[in-house]
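Note that one protein chain of the assembly has been removed; the remaining protein chains are unaltered in position.
The first chain written gets the first letter, and so on, giving A and B; residue counts start at 1 in each chain.
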Amino acid sequence: MGKFFAILLIIITLVSVYPIVTHMWWMPEVVSAHGPAVDHQLDETMIGSGVLFITSQFVLAGFIWAFGNHKGKIKNWPGGHRPVVAFGIILVGLEILSLSFVGSKVWASMYITKPDLNALHVDVQAEQFAFFFRYAGPDGVFGSIHPDKINDGSGNYFGLDPENDVAARDDIVVGTLTIPVDTPILLTLHSKDMIHNFYVPELRIQQDIVPGIDIPLHFTATKTGKWEIVCTQLCGLGHYSMKAYLQVMSKPEYDDWLKQQSGD
Amino acid sequence: MRTKFFILLAVFGLASSAMLVTAARPAGGTITGKVTFTGTPPKMKPIDMSKEPYCQKLHNPPIKTQDVEAGPGDTLEDAVVFISAGDQGSSSASTPVRYDQKGCQYIPHVAVMMVDQPLQIYNDDPNAHNIHPLPKVNAEWNKSQPPGAPPIDTKWDKPEFISVKCNIHPWMHGYFVVLKTSHYGVTGADGTFTIKDVPPGKYTLTAWQEHMGTQTQEVTVSGGAATANFTFKAMPY
Partner (left out) sequence: MHDMSAEPAVHHLSPPQGFIRKHVFSLDHKVIGLQYYGLALAAVFIGMVLSWLMRLHLGWASLAIPGLQHLSPNGAPGGVITPEYYLSLMTMHGTIMVFFVLTNAPFAGFGNYFLPIQVGAEDMAFPRFNMMSFWVTFVAFLVLIAAFFVHDGPPISGWTSYATLSSVGGISGPGEAMGQNLWAVSIALFCVGQLLGSLNFIATTLDLRTKGMTLGRMPLSTWAWFITACIGLLAFADLLPATILLILDRTAGTSFFNPAGMVVSDTLLPHSGGSPLLWQHLFWFFGHPEVYIAIIPGFGIVSHILPAFTRKPLLGGMRVMIGCLIAAGFLSYMVWGHHMFVSGMNPFSAVLFSVPTLIITIPFTVATLMFLGSIYGANLRFTSASLFCLGFVSVFISGGISGFFLAQPSIDTYLHATYFVVAHFHFVMAVAAIFGIFAATYFWMPKMIGRMMNDTLGKLHFWLTFIGVYCIFMPMHYLGIAGNVRRYASFTDDYLVPLIPVHKFITIAALLTGAAQFIFLYNLIHTRWWGPLAPENPWEATSLEWSTTSPPPFDNFGGRHLIVHQGPYEYNAEGAAQDYVMQTDPDFVARS
């Protein structure tokens, strides 16, 4: 029985580790400037954890093999518990310190350091169950938001008041987040109803969108292409279908697109 | 002499029967008219359906929002005109009203039905929708309809103008107009409406348009037809 258990543990460990090592199902391509640092942090953690995982499961298997149904003199761990406790504290302590130190820098670069002063501002409105994106238009000024004016059926997702608010008249509202490549982007995230979330796996970034709070999120996309923005915070029956597309264009293409939108 | 008498009697008998028969079903009159507007209505916006590529592909160029469907000659489509007072001879309705979700749009945009008339909601798209009517008097409900799901069978038990939306596709917006009367008409693309089978009499007619509100008019139906035209005042915002 002990040998069977030990072999089973070893098989389970190897089979579990195999898809990780071979990247059978892995993170999609990284398309943001800060993304590689996140990937590096994950890779480092994966190596450290992988060694811990394999070692501890193999030790468990080894001990079960050696001492299963063993009869006779009992042995105690040589040196008693003190070296083991010390080993545990030091090993884990060192891993914690190093991962924390490096990791907090990565985190800070995404969420604490201020966005570029010349970042392109896009306003994001999340609602049950769609995202809408607003650009300031030729006047460069965003119109103010009036919740009592929100009317989805008339296409007024943001609650703009163009009748009284001149700045709102040229605001561009679209359903796809269209941005130029290699340009710092600053999103301001609003929710009108539930807590939602803005998540693009390829950008390696996500942020809850909370009603009552305007939350900034900044990043720079480093590749052109089209990816999905998905909601990860349970927001109601349509949560699984709440998505929009992120379209990253070359700068000339983006300028053309913007001109076209302003013309409408 | 006797033969003439009997012939007269027969004619009289036939004529009375005919009159009796026609008196039991008075001649149904028709109210027709046109709903128009003056001034500048708000500009309808093209709908960005990019979150649902199937629907986006169906509408190229994109369809526009439908809160004011203006036609040539300043006509209004999807305005509902109905008898709001003095109604008589209304019949109940058992034919189901059909409401389709097709290409991420509600067809028809405004569905009119009587109290307790069956309503059947179909999902004709390969993606899920949810139907979320927002009544104030009737009971609110919210149901999703995955693709291939059976139609939703429902009805309303109180008269009301009920706004309907899909949350999965927030641009989808329509109305269930629930009326007590069977005497109603909805304007078509040319802004005209027809109300059939109206017994002779004096009525109050109400015209409703979702953005512009309601207007009423008195109309008298005698000897077949009556006309009532409505003109709303439009504002750009």
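Simple rule for what comes next: a residue touches a chain if its C-beta (ideal position, glycine included) is under 8 Å from a C-beta of that chain, and two chains touch if they have at least 3 such contacts.
From a predicted model like this one, the values you see are computed outputs, not experimental measurements.
Shown chains touched by the missing chain in the whole complex: A, B. The missing chain, though absent from the display, is touched by one residue of A:136, A:205, A:221 or A:249; that residue is A:205. From the options A:31, A:120, A:160 or A:194, the residue with contact to the unseen chain in the full assembly is A:194. Contact with the chain not shown here comes from a single listed residue; of A:2, A:115 or A:184, that residue is A:2.
The chain not shown here touches chain A at positions 1-2, 5, 8-9, 12, 16, 19-20, 24-28, 37-38, 41-42, 45-46, 48-49, 52-53, 56-57, 59-60, 63-64, 67-72, 74-77, 80-81, 84-85, 87-89, 91-93, 95-96, 99-100, 103-104, 106-108, 110-112, 127-128, 147-148, 150-153, 159, 192-195, 197, 199, 201, 204-213, 215, 227-228, 230-241, 243.
Interface with the hidden chain, as seen from chain B, comprises residues 127-128, 132, 134, 140-144, 146, 148-150, 163, 165, 167.
As a working rule, only the chains that are shown with their structure count from here on.
With centres taken as mean Cα positions, chain B sits 49 Å from chain A.
Every residue of chain A that touches chain B in the complex is listed here, in rising order: 127-131, 151-155, 157, 162-163, 173-176, 236-238, 241-245, 264.
Only residues 42, 45-51, 65-67, 127-128, 130, 142, 144, 163, 165, 167-171, 173, 211, 236-237 of chain B touch chain A when the two sit together in their complex.
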